[in-house]
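Shown here: the complex without one of its protein chains, the others still in place.
Then we have chain A:
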């Protein structure tokens, strides 16, 4: 990887800042044991307000990731009653996760009943209609995993919903929805791309993966 035409080696970065960036990332993702180890190793200051709801968030996140959406909804409402009431998109995504789980368990009649009672009301809004139709189409297949809508059954989809839920809870707790680490990487990527364009290089665009390997 070529060095930037600009010099950044002589820019001093405070270790404390780096520790805080890493710590906020670990807390954001509910890596509780890693947080405790990190604090023990680095002697970083323990942010008590962050740790308070981490356990609850971790459980909610994992329930969503496993597809146990009803449990995730129940715990979310215990933690913050109005999160889902004020976020219909998230509510729809969580309910649809449960629907998918029923379809995967081959409980089609139950899935249809659930869809009619819980997902049906969303059909009044056109923005949910297309998604709803895709979910309903899963019912037609004996093996939904082999259907054109297979992505709705994937771990990636559950991860996406779990992430959205986690961000919503963090925002509700007046904490940043995105970690400083994520923002810094996004910003660094944009800067590298701009520098590459300025230098007039015809090579491939900046890739974070390649940069980390080099």
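The rule is short, and it goes like this: contacts are C-beta pairs under 8 Å (C-beta built on N, C-alpha and C of every residue); 3 or more make two chains touch, one makes a residue touch a chain; residues count from 1.
Basically, contacts and distances are computed from a predicted model.
The listed choices are "MMS19 nucleotide excision repair protein", "RING-Gid-type domain-containing protein", "Glutamyl-tRNA(Gln) amidotransferase subunit A, mitochondrial" or "Mak10-domain-containing protein"; the UniProt protein name belonging to the chain that is not shown reads "RING-Gid-type domain-containing protein".
Listed residues A:84, A:119 or A:168: the one in touch with the omitted chain is A:119. When you scan A:44, A:70, A:104 or A:139 for touch with the missing chain, the hit is A:139.
Annotation for chain A: contacts to the undisplayed chain at residues 108-109, 112-113, 115-116, 119-120, 123-124, 126, 129-130, 132-134, 136-137, 139-142, 147-148.
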